[in-house]
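Quick one: the structure is below, and I'll ask about it shortly.
One protein chain omitted, others in place.
Letters A, B, C and D mark the chains in the order given here, with residues in each chain numbered from 1 onward.
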Amino acid sequence: MNQNPTSQTSYESDNYVTINIGPSHPSMHGTLRIITMTDGETIVKAEPDIGYLHRGVEKLGESLTYHQFIPITDRLNYCSAIPNNVSYEMAVEKLMGVEVPEKAQLIRVIMMELARIADHQVCIGILGVDLGAFTPFFYLIIQREEIYEIFEWFNGARLTNTFGRIGGVDADLPDDFEERWEELKPNVRKANDETEKLLTHNRIWMDRTIGISAFSAEDALNRGFTGPCLRACGVKRDLRIDEPYCMYDKFKFEVPVGKNGDVFDRYIVRMIEMEESLKIIDQAYKLYKEMPSDAPLMARVPKVIKPPAGEVYSALESPNGELGFFVKSNGSANPYRIRIRPPCYMMFQALPELVKGEMVADLIACISSLNIIAGELDR
Amino acid sequence: MDLKKRVEQYLGPEGLVVAMTECQGDLSAEVPKKNILDVMHLLRDTPDLGFNFLSDVFGVDNLDLNKPKKKPKKKTEEGEGAEAEEEPKEKGPSPPRYEVVYLLLCLERNERLQVKVRVAEDDMEVDSLYPIWKASDWPEREIFDMFGIRFKGHPNLKRLLMWDDFPAHPLRKDYPLEGQGEERHLVYDD
Amino acid sequence: MDDWLIAIIKVVCIWVWVLLIAVVMTWVERRGAGLIQDRPGPNRAGPWGLFQPLADGIKLFTKEEIIPTKARKILYILGPLLFSLPAFSAYAVVPFGDKIILGGKEIILQVSDVNIGFLFILAIGSMGVYGVILGGWGSTNKYSILGGLRSTAQMVSYEVPLGLALLAIVFVYGTFSLRDISLAQQGTFLGFLPNWGIFKQPLGFILFIVAAYAEANRVPFDLPEAESEIVSGYHTEYGSMRLGLYLFGEYVNLVTISGVIVALYFGSWHMPYIDLGAYLGPISWGIVSFCIFFLKVSFFLWMFVWVRWTLPRFRYDQVMGLGWRGLIPLALFNIFITALFIQLTV
Amino acid sequence: MDLYFWVFASMSVLAGLFTIAARDALPSAMGLLTVFIALASLYLHLHAPLLAIFQVAIYAGAILILIVFVMMLLMAPGERLSAIQANVSYRGSGALLGLCLIGLVAVGTKGVSNIVSMKGVPEGFGNPSMFGDLFFRDFLLHFEVVSVLLLVALIGGIYLCKKKL
Partner (left out) sequence: MATLTHYIVLSSILFGLGAIGFCTRRNALILFMSIELMLNAANLLLVAFSNFMADMAGQVMVLFIFAVAAAEVAVGLAILIGLFRHVREVDITKFNVLKW
């Protein structure tokens, strides 16, 4: 007996073959499952079926204290845990009305941008792997490893960083950050260059990506797209600029905007964003150096956090798009309700429209380019 | 003119807004459940408001909040059987148990607004926003999954995260953390 | 009787040699991937991981052989055999050197110099697809069947440009025999160019190598086993030595294809501009010609690895489009030009 | 030499029998493949190496693959073939016709080898150059006609396979 009736959905015609892609499939990132109905290789209908990685994060949050929930947020988008931590911390800080010291904000910016680079590297690398180009993945993943080295050496964790505390950050940047950073920066650029050389103007790559799963700006907004995928559709929206947080208004950077919203545009937007992130880190580090070395890293927050009753929503631009936390408090030490607004949740629900009429191979490319992370999708 | 005044100006006269609250700069407007589609149309199409982006939809269970303050919170961790009987009866009619919260965003002015709908336990049906914003597709399914609130007009209202014959709605406050022994409902393929 | 003995020795030797190269290729592929991708590659088994193929072989041989319950048993078992048999036998008509004179007896370094040489390769090559079909169909798995379908369509489509490219070569050399073609590539033409097929058939060479990559199911044409789309294609359900036969047959195919490319387009055992055969004794020339031939072959084997780790994969309809709308018209054009040229010059 | 004939003749007959009797589509095609290969081997024996290769390349490598391809398109892997013709008259007449044919020809050709004695074949019989000479000189018109036929078949095939006729 099959537990999930969706797999038994009888489609009107036996002309089509129903193929279950996932939940265990080489190119499903995590445990996704897509029930596709195909006519030959063309997709007639694709129905995502999620929940295979559902761990009840929101329910869990209701019984933990505010600090205890930070490690849980690591497990949302495990490719870039830091923006998750910071987004949650920002939500609680907003609820408490705490102002975070500038130095802590700069450290957060530096770390978040590093995480953004790491996330984009994985996304582009995996996109390449899913389209059969293995080598760029390794060029990028080696540099991501270097970024993880920095994370590890900052607070001992590589993937699940549990970065920061409510009200600031727990540690200052180590002294030789500049050295490491100057060493890392050219390598990241070089890896990006190599990737560009191998992919961007490669005719096969262009054939495989241009015009695939194109989405209009209107549809994308209607569907709740955010982040690189929305910008690839031609909407210039970036929370870092539109609703600045963490001193992002002090940095100068470009927001790349695509045109067609296809896989190629998403790829290019991510490539350019990595470059912009490098610039942001440079500027942030410059500002950081101007700070006195004994500037506070934490705002004054009580040991046991009991925010006043109320509810706030706070969002930031995670590598994938708008990552928001809605926190409702009833005045006790446990959050009353935590709602996570994961970016790829909104994008994945548009999958049936994105891939309709495309081929199975394009479905894979589309999922990779949306950067679906099962951890934050299923929570 | 600040957002609160504008919202009141456009929604107030028609009685479309029940209450407005503000918390740390986040404005939320509670609207009557039956008018939710009208409100959303107004909010989206009025040029002065222009909330053209639906950021998120989610549910909140106010079971514990509605209870008198002095009740110890530990109650929730014990079985839900005892909990369900302890409906607060003290202060007249208690407010409806569930809330559905819509997070709206105006892209032009970067303003955010929370729109709330209260859903009582005896009438768990809300109009779906799917005709306005397709973004509400999965969030509404998830609310159905987690709270059991149904959405009228939703094209595909199935459970999203839990499997289809899961017997409970886990994000309700009376659902214990350890589960209710759903293992017995699992039937595996041989 | 002597002739029989020599033939048997040749068959055994070249068979072992080709298998050996195929084994080494599995190592080269992974070390090459490491080299290209900035990582060490396999380096645990033996120096530079040289014993890795051995370890893999032992692993594959000692694994439990599983037949899925829903598979069609006979087809499932027959699949890998039918795939690897043609692969192992196709090298019979490819030369591997000039000739060697032992005890006054002239031995040509080719198992069998038949006058229908590469028609045989074409015919045998098209047999390999049955192994893929049987594997895909016998597994009763949707991914496998998709892989089998893709493979069938791809192989049938790319045999046409392959054959047409070869036809142009026949125009140029006037024979089907690979040995005669090899012999004809000695010396130079136009005074400075080596008399190699690639200089006489540049377009034909490109067509041939593209079609050959498609026939060998290599990136960018590895759709039948595209692991990110259809898991592993036709061998999704295979394990142990049955899988090994599939993978191994593929490498043997690569050796054969590289041998054909060298024999047809890259002057076989000839060095450019210099005729070593005139300076060396009959035995040493035999050995040297063998070495030259396999140096060239190893270059093309490396190229298979190189391309694999460089290019992305095509999509199914793009592969078909390239075959039918790109390669076949070009191949026909190539034939037309070649025929015109021969008509005007001869 | 006799053994060679007997081996491949019996192989082809058995495989042919399997082809028409198999309950599964793909094994049946494999039977036909065996017939093709056995016949190709016989062609080699009959001084027609080029035809033997063509037999494998065209029949086994193209025509049968096409049939198998359509088989994979139209049928499910587990599908068993329906039994033989339900119509008794077809069934009876088919069997009768076939068996009569076999018997008749076998009886009728008794002693043919006495009539057509085996001449020795000339040097180079059946090799590509001789084949080409004949093909493009004596049979040029036929060749052209056949090429037109193939073109027509190509166009017809493409047209018939369109989604909407």
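In this section, a contact is a pair of C-beta atoms (placed from the backbone, for glycine too) under 8 Å apart; a residue touches a chain by one contact, two chains touch by 3 or more.
Here the structure is a predicted model, which is why all the values come from computation and not from measurement.
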item: Contact set of chain D toward the excluded chain (per top definition); value: 1-2, 4-6, 9, 12-13, 16-17, 19-20, 25, 28-29, 32, 35-36, 39, 42-43, 45-48, 50-51, 54-55, 58-59, 62-64, 66-67, 70-71, 73-75, 81-87, 90-91, 93-95, 97-99, 101-102, 104-106, 109-113, 116, 118-122, 125-126, 130-131, 134-135, 138-139, 142, 146-147, 149-150, 152-154, 156-161, 163, 165
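The rule is short, and it goes like this: only the chains that are shown with their structure count from here on.
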item: Whole-Å gap between the CA centroids of chain B and chain D; value: 72
item: Chain centre separation in whole Å, for chain D relative to chain C (CA means); value: 29
item: Category of the chain touch graph - line, ring, star, complete, other; value: line
item: Chain C partner contacts - residues on chain A that touch it in the complex; value: 17, 19, 25-27, 41, 128-135, 138-139, 142, 198-199, 202, 204-205, 207-208, 359-362, 364
item: Complex contact set, residues of chain B against chain A; value: 23-26, 28, 52-56, 58, 60-61, 64-65, 73, 76-77, 101, 103, 107, 110, 112, 114, 133-135, 137-139, 146, 158-165, 170-171, 173, 175, 177, 186-187, 189
item: Of chain C, residues touching chain D in the complex; value: 70, 72, 74-75, 78, 114-116, 119-120, 122-124, 126-127, 129-130, 133-134, 136-138, 140, 145, 148-149, 152-153, 155-156, 159, 176
